[in-house]
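Every protein chain but one is kept in place in this view of the complex.
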Amino acid sequence: MENGERIWTVYLAGEIHSDWRERIAAGITGAGLPVVLTSPVTDHAASDDCGVTILGLEQDKFWHDHKGAGVNAVRTYTLLREADIVVVRFGEKYRQWNAAFDAGQAAALDTPLITLHPPEHDHALKEIDGAALATCREPEQVVAILRYAIEGAL
Amino acid sequence: MENGERIWTVYLAGEIHSDWRERIAAGITGAGLPVVLTSPVTDHAASDDCGVTILGLEQDKFWHDHKGAGVNAVRTYTLLREADIVVVRFGEKYRQWNAAFDAGQAAALDTPLITLHPPEHDHALKEIDGAALATCREPEQVVAILRYAIEGAL
Amino acid sequence: MENGERIWTVYLAGEIHSDWRERIAAGITGAGLPVVLTSPVTDHAASDDCGVTILGLEQDKFWHDHKGAGVNAVRTYTLLREADIVVVRFGEKYRQWNAAFDAGQAAALDTPLITLHPPEHDHALKEIDGAALATCREPEQVVAILRYAIEGAL
Amino acid sequence: MENGERIWTVYLAGEIHSDWRERIAAGITGAGLPVVLTSPVTDHAASDDCGVTILGLEQDKFWHDHKGAGVNAVRTYTLLREADIVVVRFGEKYRQWNAAFDAGQAAALDTPLITLHPPEHDHALKEIDGAALATCREPEQVVAILRYAIEGAL
Amino acid sequence: MENGERIWTVYLAGEIHSDWRERIAAGITGAGLPVVLTSPVTDHAASDDCGVTILGLEQDKFWHDHKGAGVNAVRTYTLLREADIVVVRFGEKYRQWNAAFDAGQAAALDTPLITLHPPEHDHALKEIDGAALATCREPEQVVAILRYAIEGAL
Amino acid sequence: MENGERIWTVYLAGEIHSDWRERIAAGITGAGLPVVLTSPVTDHAASDDCGVTILGLEQDKFWHDHKGAGVNAVRTYTLLREADIVVVRFGEKYRQWNAAFDAGQAAALDTPLITLHPPEHDHALKEIDGAALATCREPEQVVAILRYAIEGAL
Amino acid sequence: MENGERIWTVYLAGEIHSDWRERIAAGITGAGLPVVLTSPVTDHAASDDCGVTILGLEQDKFWHDHKGAGVNAVRTYTLLREADIVVVRFGEKYRQWNAAFDAGQAAALDTPLITLHPPEHDHALKEIDGAALATCREPEQVVAILRYAIEGAL
Partner (left out) sequence: MENGERIWTVYLAGEIHSDWRERIAAGITGAGLPVVLTSPVTDHAASDDCGVTILGLEQDKFWHDHKGAGVNAVRTYTLLREADIVVVRFGEKYRQWNAAFDAGQAAALDTPLITLHPPEHDHALKEIDGAALATCREPEQVVAILRYAIEGAL
């Protein structure tokens, strides 16, 4: 049974301060999987300032952020909705409400969801993990799931 | 023009450690608005333990939480999806990822979303505020929006 | 064949400077039709200022308007989507882009659309009329359509 | 992270009397972005007369327009619904209700919407801008948003 | 097990020249079933002329019919889409393309469909019968199906 | 917070040879919950013969069954789709493929699903349990979940 | 503005006894349009007998037809739903209820619909024409609409 030609699109949402996306990308390359990875813009400064840089400065920080959120959403809205699978990573730092927001969108869109986080967040993430098909601790487990899903191999 | 008979259903998601739901309920009663308020179970202990209490104990805390998330979702899934409006409150304590998760569901379901939080969370919540129709600081502002939306009165 | 118990919800969008809504309401009352009429807030000043009145002043007029648009949308989004029929009136004054915007929403939602405007706007409104089931010149024609649709009587 | 292979489809709705579409096209070519631009037929005379030219003359101008609207809709309905992003331009001349109608369709379809217009229309367009992810003043800002959305570069 | 309070809405589409709707209505009354019957306007002359009567005369018969079709659709679109069950009757006379058109809508909307026609039409109706849950010969069989579906009684 | 007026509709699918539906009904009555229970026709003989009894005998058993399946589907299709919650019971006897079929429909419709079965079926039902929000062993646990979901009480 | 790479899929439903499909195909080839034409199986005998030929003979003609309808639907259901545009032709002979059934599906799916028939059927087809974006008399007009929709040329 050959599914090889199918390209799987996987959206990598959440934490942007560790190398988890690179580890997943390396794993996919290593395994030769037909996967396209997408993600929000992971350059923190660009993501914060894209709105005012393109559309003009704001004095009020709220509207500075609002413009940035709109411009970022042009990208994230499109990529998240076309993904076959959404992976959401929760890390150590910051509030990361946006990661949980993306997980909620994936759940409501009925897109298969995989969470990735250390055990210390298990209790705080129980509803999101409950809506996920799998909870991983390491990026390599995400690669293993993708390899199994695509090739049927363990 | 008479919209008076319509009952508006408003889901109050998020923080469970302050009296914001009571303040909204009091405001609605005071204004005589035709609003039914719904919410997740706000008894923290019940919400944590409902799964194992009903379905049997688990040794592993992950599955303890997982069972609870499932049982809570029977309620929250149904009420969130039938709401006309979803209000999400972010407070001072805890991670509150579940609040952001509910906001993501509302956004993907295209249900009007109102956020409620102090200014210090503005930056961390910029994407969620960007998807909301209004960002309030006080529960009484939520009541004022509902009164305006339903009765057209300021 | 008795459809009498059904309540029909009709959203009256567009122009707010003539008495067309009152004439439709009077016609419905006169004919005893089981119709609930809904509409945006038709108090121009309230509609313009609801955002800043409830949520706080803005120095920049763009954000003043933006806040108002959000608060108004809590009402209009909900009522437009639950309408059985959307009637959109185009009048003499102002740009009335919001009327056309509401017509576009009704068309995409596949909600039966009736337009109401004088012949001099026919050419400018040809796409919107093309998406409508009927184009009326007078509010009483809207009432006649509703009476026929509900009671089958001419 | 490589999204380069993805082709983004952007529908350019609205005003047909200035060179804004050409400026966006030039910007996209200059930046080498993987974007396909679509639009309604922008030849004003063809757009007005396509119905009667293909399907036969009408004596009544209303039906002349009606036939044209139907034939144009075969194109616009299809292209608007498959767009990843809808850009709507409002200019100086004419009523441009069709532009607002297209914006309403994009909003109801939940397709990311970008508006493009001078500040003097801000108040009249507040609901449409409120439903948009970004409001631009110049076509080059639209290109910058697309470049950021696709490549993550400012 | 009590389903008694539920009101079932059944749309009776198709042929308007025999008494089949009356026989179904009588059967429902006789059996005391909680059913609301809806239908298009069955007064042939009113159905043909409603457009021009309300909206103004047309010289061209095509547009005379077109206006009528639009006004009738305000009713039929709404009632067909809210029906729990659609019954379509094909009789002896006329082309009855509208009956088949309504059946196609019900099929695409995934609404349970029951057909009602004599055996001589079986071959011509094979695709429509193939999309139906039951094919009846007599109106009383429709009543029997409704009674079974609602009360579980044979 | 008062949700009391809401009526919850719960579809009880699956096994028809034990008293589990009666036990759930008794539990709901005992707890005074605002729940309407719906179900397929549970009279085995009626369910098998409804097609030919109403629509005429068939010589071929396949078409005998086919007619019955159609008539039963008029009921089950409607009730399953309008349920807030679907409970599926798997028992000791028969193949019960129809129970699993109903579970699949609930899963694809994104309706909250609760399974009810003894532990010996756990392995064979792992995918269905995986799509469910809770797996119960006794009908009283279903009642407890409904009570918690509706009243928030353990 | 270049839409050239887009492939348009056009489903040609209805009458199978004249050469209208060939004339449309020739016109498309002549104009070099990027169109893929799809259709039901137009071999009348194959279409009637495919069910029993593949799945085994039936004694009862009703089930003979029923099997054929199912097998044909595997093709038509898929092709009709993926079409950008549905053209439905009504000719002189037979009941052609299946053509009207396909038109109803296209209407409910909100797929642009073009009808093709001589004027003598106008009255009988008024509801279907009312749901169509254009009514053609000759296949070459369908080609002209496609050419205009795709290339913007008259």
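When the chains are written out, they are named A, B, C, D, E, F and G in that same order, and each has its own residue count from 1.
Methods note: a contact is a pair of C-beta atoms (placed from the backbone, for glycine too) under 8 Å apart; a residue touches a chain by one contact, two chains touch by 3 or more.
Note that the structure is predicted; figures quoted are calculated from it, not measured.
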item: Candidates A:Ala31, A:Val52 or A:Ala134 - the one touching the absent chain; value: A:Ala134
item: Identified contact with the non-displayed chain, of G:Val71, G:Ile85, G:Ile128 or G:Ala144; value: G:Val71
item: Subunit G residues touching the omitted chain (full complex); value: 12, 21, 25, 36-39, 41-43, 46, 49-51, 53-56, 67, 70-71, 73-75, 77-79
item: Those residues of subunit F which, in the complete complex, touch the missing chain; value: 61-62, 65-66, 68-70, 72-73, 76, 90, 94-109, 119, 121-131, 135
item: Absent-chain interface as seen on subunit A, which is shown; value: 1-3, 5-6, 8, 84-85, 112, 114, 132-137, 141, 144-146, 148-150, 152-154
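Keep in mind that, in the parts below, only the chains that are shown with their structure count from here on.
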item: Over-half contact-pair match to C-E, picked out of the listed pairs E-F, A-B or E-G; value: E-F
item: Computed distance of Cα centres, subunit G from subunit B, in Å; value: 49
item: Where subunit C touches two or more other chains, by residue; value: 70, 73, 135
